[in-house]
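Next up is a structure, given as structure tokens.
A single protein chain has been omitted; all remaining protein chains appear in their positions.
Chain IDs A and B follow the sequence of writing; residue 1 opens each chain.
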Amino acid sequence: MNAPAYNFAYLDEQTKRMIRRAILKAIAIPGYQVPFASREMPMPYGWGTGGVQVTASILGPDDVLKVIDQGSDDTTNAVSIRKFFAKTAGVQTTTRTAEASIIQTRHRIPETPLTEEQILVFQVPIPEPLRFLEPRETETRRMHALADYGLMHVKLYEDIARHGHIATTYAYPVKVDGRYVMDPSPTPKFDNPKMDDCAALQLFGAGREKRIYAIPPHTKVVSLDFEDHPFEPSRTPKSCALCGADDTYLDEVVTDDKGGRLFVCSDSDYCEDRRGAERSP
Amino acid sequence: MSETDAPLLLAEGLTKYYGRQLGCREVSFALYEGEVLAVVGESGSGKTTLLQLLSTQLAPSAGRVRYRLRDGVTRDLAELSEAERRFLFRTDWGYVHQDAALGLRMNVSAGANVGERLMAVGWRHYGRIRGTATQWLDRVEIDPERIDDPPLTYSGGMRQRLQIARNLVTQPRLVFMDEPTGGLDVSVQARLLDLLRGLVTELGLAAVIVTHDLAVARLLSHRIMVMKGGEVIEHGLTDQVLDDPREPYSQLLVSSILPA
Partner (left out) sequence: MDPLQLTGVAKSFTMHLQGGIRLPVVAGVAFSVGAGECVALAGPSGAGKSSVLKMIFGNYRCDTGQILVRHEGEPIDVARADARAILKLRRTTIGYVSQFLRAVPRIAAIDVVAEPLVAAGVGREAARARAGDLLARLNVRERLWELPPATFSGGEQQRVNIARGFLPALPILLLDEPTASLDAANRAGVMDLITEKKKCGTAIASIVHDDDVRARTADRVIDITRFSAQGTA
């Protein structure tokens, strides 16, 4: 049986044009959710179809692609998506942040500072930051249009009233370029400051919800807070058991049944780099 | 009561047709700061339509509503952008619904309900927001201990008082009320009316109150408009219209009150 032939990066060229137009709009209006005609992809909703469509639309034969899932290159999802692009686009892939030109990520921003030569593509489940407070799409669209964000602060207020502090620890809402309130995808709030004045282009794709948004390079991104409860990019106050870093986001690993645990850098590439470890290509 | 000469709210020939059905016809009046106008009538009189026209929730078929903004300029409300109108609603106006659930976020704490408008106009200090909300709960006679409870856990009278607090926190100059005591127990009504009366005087509020209850009109309003079948039958000083009604329908309405 003949193997099916795919267009470069799976999507047909017309679809890529449509998505690129959406991306351009998104860049022109930082933080604004641009609707797009999300396609059927060979993975189900909830598995990164938005991110994959964005990557597919911007990928060129000379790009070097890195795919991470919760900071790691070797989880099932990261491996699957990397292989998908290797097969349909034949592009070079890497696990090293510094060598990649496009990084598709689920739920983390790499620790290594990004450059103007790079693009970060986020996988987004629910793009609407107000969705859990206001279920009506008609209302949330109007709120964004009129910059009517009182409700967002109501949510933060409720957190403080209930827990004594803002309880949101991931998908922490931000204000982009002083205008739109945006959901940064379920990245830990520790990563929020990285989005501010980032040299790389940041693109966000939600496949099921059919939205694309963007933060152009060097854009002001501010996490929402109260004057007397300022935003803190908190992390576990421990050092990485492998490389000793005390300023990275850590994953907790349970080592035995007796409660033993250790903390390691969530960004596996960064950790390996620090250790100067033997690297696989 | 401030004595600025320019009216706060001007209705000019307000008319609304729902298809061929008349909502209200040629309603005109001027409302000044600190004045309370009651619009009374039975079901189908057009009073609710009028309230919705005045508060720009409905567009008129003819006529216009003009309002004097805080900067002193009187604008035709139909010419305001959606953003301007929303801002007006959030800062200079209040709207008290008959069913408090429509005017509150039932699942969010009372404090957040009262604080929302403040946050919407840029307040960013949690302590101050909470403090102001606490003061307002106290003012509407809700135990400040209940500040973190959602209105789902409140009684009907408490919900209504919370709705009032939520509306008054930004010190609006004009409040619209749609049957504010409707559906409440009599003792609860009395308490609420009392509260409203006190707040209106204390804050120098102008208000348009729609009610079918003449006792509410007598207690709260300076001026009254009697409506029937979409038309204004009679209008004037409240005590004058209620004590010396001129029109047949007004006389009928007044005489229908059962003595206490």
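In the analysis below, contacts are C-beta pairs under 8 Å (C-beta built on N, C-alpha and C of every residue); 3 or more make two chains touch, one makes a residue touch a chain.
Predicted model, so just to flag it, every value in this text is computed and none were measured.
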Chains in view that the hidden chain touches are B
From B:Arg68, B:Arg130 or B:Arg223, the answer for touching the chain not displayed is B:Arg223
Note that chain B touches the chain not displayed via residues 1, 3, 32, 35, 190-191, 194, 197, 201, 219, 222-223, 236-237, 239-240, 243-244, 246-248, 251-252, 255
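Everything below uses one rule, namely that only the chains that are shown with their structure count from here on.
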Interface with chain B, chain A side, in the complex: residues 142, 145-151, 153-154, 157-158, 160-162, 225-229
Residue positions on chain B within touch of chain A in the complex are 82-83, 86, 90, 105, 108-109, 111-112, 115-117, 119-121, 124-127, 129-130, 147-148
